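With one protein chain removed, the remaining protein chains of the complex are shown where they sit.
Moving on, here comes chain A:
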Amino acid sequence: MSSGPRKKALLKVIILGDSGVGKTSLMNQYVNKRFSNQYKATIGADFLTKDVMIDDRLVTMQIWDTAGQERFQSLGVAFYRGADCCVLAYDVTNSTSFKNLDSWRDEFLIQANPRDPDHFPFVLLGNKMDLEQNRAVSSKRAQTWCQSKNNIPYFEVSAKEALNVESAFQAIARDALARESQDSQDFPDFPDQIRLDPNQNNRQQGGGCNC
């Protein structure tokens, strides 16, 4: 057994937040460089994948999107589990979507049950920054919230105007990758020697043709 050449990393990224904050738009903007004004309720789970270069490493980002709490319950824990990063998104023009961030974060931690919840990588995106005139949540307020959660990185973005989206997702990938390489010890402890119990295995081995 040898770990061989380094495999291309796959990062499972979950994007959570209230319905309407622009999660699907962000994902589409990032992956397809497209923006559709049509509101499209997502059915269950949806994901898009995109290959990106992070420094000198090729990485596949797989971004999982939902449509509001009630619906993605149908997929259960499998949706959250195995995530490398969780992106929380809110709408800077909608303060309720900001207030709900706590419950999204808790929901994620309960369902995903990560190994080290205090240091699990979250990223906060404040979307719709193109609608500055309607802003309801100040940058300051968002940053304070992030600091209180172990310094979650914060980005203000616009899926519509493609502002900051690329760099936010790059940062997400870089952060998740950094964690991956911290986990270097790959081989589990070699198990203890098998103890031969003469009674463990005494089925009769039938011989021959028996016909």
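Everything below uses one rule, namely that a contact is a pair of C-beta atoms (placed from the backbone, for glycine too) under 8 Å apart; a residue touches a chain by one contact, two chains touch by 3 or more; residues count from 1.
What we mean here is this: contacts and distances are computed from a predicted model.
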Chain not displayed: protein name in its UniProt record ("Rab GDP dissociation inhibitor", "Vacuolar fusion protein MON1 homolog", "RBR-type E3 ubiquitin transferase" or "Ras-related protein Rab-14"): "Vacuolar fusion protein MON1 homolog"
Contact footprint on chain A, counting only the chain that is left out: 1-4, 7-10, 12, 44-45, 47-49, 51, 60, 62, 74-76, 78, 81-84, 112-115, 183, 186-188, 190-196, 198-203, 205-211
